Structures are given as structure tokens and as C-alpha cells.
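Missing here is one protein chain; the remaining ones are kept as they sit in the complex.
So that you can tell them apart, the chains are marked A and B in the order they are listed, and the count of residues begins at 1 in each.
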Amino acid sequence: MSEWTKHDLLDLQDVSRDEIELILQTAKSFKEVSARDVKKVPALRGKTVVMLFFENSTRTRSSFELAAKRLSADTINIAAGSSSVSKGESVLDTARNIEAMNVDAIIVRHSAGGVPQMLSRHLKASIINAGDGCRSHPTQALLDMFTIKEKLGRIEGLKVAIVGDIRHSRVARSNIKGLTTMGAEVTVCGPATLVPREVVSLGAKINYDIYDVIKKSDVIMPLRIQMERQEQKFLPSLREYAIRFGIDKTKLKEAKKNVIIMHPGPTNRGLELSAEVADGEYSVILDQVTNGVAVRMAILYLLLGTKEKPTEDG
Amino acid sequence: MSLLIKNAIIVNADRMAKQPQDILIEKGVIAKIAPSIKADKAKVIDAKDKLVLPGLIDIHVHFREPGQEHKETIETGMAAAAKGGFTTVMCMPNTNPVIDNRSIAELVVNEAKRIGTINVFPIGAITEGLKSEELTDMFELKDAGCAALSDDGRCVSNSHIMRLAMEYAKMVGILLIQHCEDHDLTVGSVMNEGITSALLGFKGHPGPAESIIVARDIELAHYLDARMHFAHMSLKRSIELIRAAKAKGIKITAEATPHHFTLTEEALKSFDTNAKVNPPLRTEEDVAAVKEALNDGTIDCIVTDHAPHAREDKEHDLDHAPCGITGLETSVGLAVTELVDTKVLSWPQLAEKMASAPARIMGLTKKGALAEDYDGDVTIIDPKAEWVVREEDFVSKSVNSPFVGRKLKGRVEATICAGKVVFSR
Partner (left out) sequence: MTNSTIMDQETVQRAVTRIAHEILEKNRGIKDLCIIGIRTRGAVLAERINACIKQIEGNKAPLGILDITLYRDDLTTVDIQPIVRETLIKFDITGKKVVLVDDVLFTGRTIRSALDALIDFGRPSSIQLAVLVDRGHRELPIRADYVGKNIPTSVDQDVKVILKESDKKDDQVIVGERKKK
């Protein structure tokens, strides 16, 4: 197995198959830790982890926070919002101020793509991307891959369908990259206004026929339809979306016997996913949440052990 | 006071001289061009082994004054222009307040006069406050010294207003410059819409946002028999439309910037906010089309679209960082490296694109050529000098250049405006 030498986790673009395997393997060990009565190990004692969220997120933030705490790291939360931007302070300013407090890792979420890269170029702390713009959400993709492997025993050769708003989805982009790196075949499906043609260049296939997609897939991952996209008129109506692309019991009749249904959460029940399916036998949505903590523990453990990196700021 | 330039290899748009000549400038005007001129009292510049071009003209810059003097002032902008080899520049009106009335236009004219190095002309707005709603007082703006009118940064998106603007400007006798962008198609866009934007998940600026307006204004210019100049063309499809319209005799002209003939959308892959421009950097295919259009004359001239932004403005994320590149000081280097060295343009063609054509488009009859009786505006270039773009070398107030660190060939050695040396290395 390869060694982990990266200092940051910015996206999955340059993460190799061996490195993904190492993360998933390490996460398996951490999943055991989370199942104990005493869910805490001293591995990151004395380290400080900052959660710098410029965009709201309850799930991802609490998952990271639990992961850090279970490793005995100290955590602080900074909900920067977009207000600091309007006050004239740049993202970099904010981050430099935080780093000046001698922190070891900054977990960052921002509405603009590339912010983790920018911080990485200027800061010595490990930067972990908790979602940037519509670009990348590497820990979500890793926990999805962990869950797929746990449930189906492998990733290679599986047919994975991602359904919904691909255009604005960082989860879709990271999963396309991660899953294809691991040898899965990814098909995206959704209304043409939300599935950009260029997605093909990322290694995914496009198929607008949801019935055909369901029939062929081992994994179906409906994405959250964000209401503000509807306001931007990307969809004729939510009703038409739910009827045409929503994953429900009727559509799943044609699915493979051991298909699994995943969702990055939070779900709009009755829109992209019916309640029956979300709570049904195929759903692994809650396993994803459990696994999220283990995967994030693995990432924190691996990243915080590496040497300091050189930065542009010297 | 007179100035004598010795041993000049003169490059005009029509030809490049085989033998060195001397140029004597008296009272700001070229008095004589001949081999071995004797002028005892004149200051002498030896241009041995250098190329001597008509003073370069940039009809598209942003000097930020009034309103955003922390990015650039007219004074620092003029210094940057002189260092870049420009003797005449035209300032876009998207200042704060906008140059949509006489007093702001005169502010620019007077400040430039006070500094007194190179020629600066304001460009007035086409519509009040760049809002695409009401026409500006075009006669008055022309009288105040505006060389042309443009809403640059914004497109005159209302087709009816644009039609009225063309009719009125034709009567006034002032050129209109369109920033071609259908804003409905580009809300929130950060970069070109294509493979890179799909990869990075950024809202894209689709090509048709530019070509739709090019097509519309060609139709209006044709219908009204009016003149029209298209700013910063970036797209193969726009160029095809312009080429066809010119062939039909429609009175349009067009410009392109060094960044659009040098860089592609790939430059955004590193999230370099300095590569965020409007119109956005496009694809290899578009860069090739811009070069071809410069060569065959579809694109008439090169402009910098010099758009300085302070470091703190560009240190934002890509969504929030403003568009623009500081361009005056790298323009000649990029043109020589990317166009002349690669045989896209000959030296006379470069003189055409950077001096003669802009003079002709703007109606500056005594500029754009090195000939007796023309204005004494001269740019001396060392065609062989190689240099590296460094942040610390910029004299502009801003350093927002995606070319920092790039090695360029061709460097401005001296800039002379009306017989006065305004820059020398």
C-alpha cells in the first residue's frame, strides 16, 4: 500500500487510485473506533483544527467536528459567512488571521470554486476542502466510495448513476472523478438545462432516459434539487422534475435486485427522492452519514502527519 | 527644442526601411527624415540596432480616475503607457462618476494636460450612467474632447437605444465602440463556458453572448449605414461575422487584446484571478482565429484593455474578484513574442495594428506614421531584447497580470511624444 505524502486535500484531481485505496482502508479502521463505547483515540492530541465555513452546512461541519474530536484534536468553528467579504476583508485575509493563531488544519467551505487552492498556496496549515463552489467536495465523494465498497464489495466495474442538477453539483464533479479513477462507469442523468454537455469531458456518460439509467445501474445517486435553481428558471417546474426524474418505487421496479440508493443529503423528499425509497430497503443514506465521520477521521489522521509544506508566502 | 533620432530603422505600416535614417523633430512635429541629418542644437538619441515605429496608440484603456484612484490614476496610467511605448491612449468612461457629461470629460483632459507627457483622450459614455436607457449629450461630449463613445464594461443591450445611438452619433460624427455582451447570458459568469468551466464548476460565459451582439450591431450598422467599432473581440464566431460583414462593405472595425491572442481558458485552471477578464479567455481555436484575423485585417488594431486592479481586489476568490488585466507594460513584448516572432504579423503590420489603424479609426490625421509633417510621436523598440515580466517592475499602480514570470522578446527602449522623451530605459 502506498504512503500518504499530501499535505492538503483540495480535490480528487491529483489523488491516485492507490491513495484513495489507502484512505478507504484507513477509514475502515476508524469506523471501528466510532463503534466503541469510548469513541476517542489520542492520535491527534494537541493539534488544532479550524472549521472555516463561509457557507452554511450543518452536516458536513458536524461530521468534520466529530471526526476531529474523536481523534482528540481541539476544534473551533468559524462561520465566516459572506459578510466579511462585504466588510472588505478578503478570504485570504481572514484565513491568514486564523493561521496566525497557530492552527494545524483548516477545513474550508466556500461558495466560490478554488478558494481551498488559494489558501493552500499561501498558508502552511493543512487545507481540507469541505466543498468549494460547484467544483469539488472530495470528502463526500470519498465517503460515497467507502459506502459503495462496503455495501457492494467493490467499486471497479460498477455502473453508477448520478441524477439531477449536475451543473451546480460539486458532489457530482468529485464523484465522477473519484469513481472513474477507481474504475467505475459513471452516467449522469437529469434535465438538459442542468446537465452541461461538457460533462462528457470529465469522463461521464450522459443519458437523459431515467428508466434506462435505473435499469442498468448498480448505484443510483439522486442529488438535491436546490430551490434557488428553480427560481433561476432552470426547470419548467418542480412538479415536472419530480414526475420525470424523481426516484420513486415505481421507477425502481426495473432496477437491479441489489441496487443501492445514495444521497448526499439533505433530501427533498417527494422531489428528487420519494420518502418510501429514502427509508426503503435499497437506501444507504444513513450509512453514508456514519461513514462520513470515519472517512473524515482517516483524512485528518493522514494529512496531519505529513511534513510542513513550502508556501508562496515563504 | 529639437530632437534628433540617429540611425533609425523606420517601420511604417506600409514598409520597413532597409537603411538607417535620421529623424529630426522640431516644435513637436517631424521636420525631416533623411540619412545623416546635422542639427547642432538638437538633443540626440542613437537608435542603432533598434526599430523605430510611429508612436503607439491604444484606444482602449481604463485609468480609474475619478473614483478608484487606489487602482490607477491618470498620472500613473500615463507613466505605464509611456513605459509600454504608447504616445496616445483613450480612456474608457466607466469611472465613478461615469464620463457621461462635459465636466468629467474635462477633468480627464485637464489632468492629462497638467501632467503633460503623452496624449490622453477621454471616451464618453453612449448612455447616461452606462445604463442603456438614455443617450448622453453627444455633441457636448465631443466638444469636451471625447474621441469616441462607449459604454465599455457594459453593453448597450437595449436594441432600440443602440439604434438611436448609431443614428445620432453618425450625425455628430463620433465613433461608437461596443462592448459586445448579452448580459442575460452571462449573469454570474467567471470564465468561458466550455470544458474548463464544466471541470471547475464555474458559471460560464457562453460564446453567443458576444457574437449575438456583434451580429445585431452589424445588422444595425448595415441598416443605418453607420460606423461601428467592436471592442476586444475574443471569439472565432464573432470574427467570422465581422469578416463577412466587411466583405459586404459594412463600415465596421474591430480590435483585439494581447491576452486574447496569448492565453486560453486553461489559465483559469490554477484559479489565478489575474486571468479573469471580460470577455473571458477562450479556447485554442479562438486564439488561432484572433491571430488569423489580425493577419488578414478582419481585426484592425491591437488594444490593451488596460484594466488595473489593486492586489486586495484580486486576492478574492474567482467569483468575487473583478475582471481585468494591467496591460500597457506587457503589450509590445506580447505582440512581438506571440505575433511577430511567430510570423503572424510582419513589423510593418505591427505598426499598422498598434499605430496607423488606431489613428485612422479615431481620425487622428497627423498620427500613426513616421513622415515629415506628422506629429513627433515615436516609439523605439529593441526587437531582440529578452526580458521577464516582474511585479516589481510595473510602474502602473497595479500588478494584476497573468504574465508575471513570463519571458518575453521585444522591449520598448524609448517613447517620444511631440518631440519630448517621455520614457527611456
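Quick note on the criterion: contacts are C-beta pairs under 8 Å (C-beta built on N, C-alpha and C of every residue); 3 or more make two chains touch, one makes a residue touch a chain.
Here the structure is a predicted model, which is why all the values come from computation and not from measurement.
Visitor: Which shown chains does the chain we cannot see touch?
Guide: Missing chain, whole complex, touching shown chains: A.
Visitor: Pick from A:Glu32, A:Asp209, A:Glu228 or A:Glu281: which residue touches the chain that isn't shown?
Guide: In the full complex, the listed residue that touches the missing chain is A:Glu32.
Visitor: Provide the residue numbers of chain A that touch the chain removed from this figure.
Guide: That gives, for chain A, the contact residues 1, 3-5, 22, 25-26, 28-30, 32-33, 36-38, 40-44, 46, 71, 298, 301-302, 304-307.
One rule holds for everything that comes next: only the chains that are shown with their structure count from here on.
Visitor: From the C-alpha centre of chain A to that of chain B, how far is it in Å?
Guide: 45
Visitor: Under the stated contact criterion, what part of chain B meets chain A in this complex?
Guide: 194-195, 197-202, 270-271, 312, 315-320
Visitor: Touching chain B in the complex: which residues of chain A?
Guide: Spelled out, the residues of chain A in touch with chain B are 85, 90-93, 110-115, 117-118, 133-136, 168-170, 173, 196, 198-199, 201-202.
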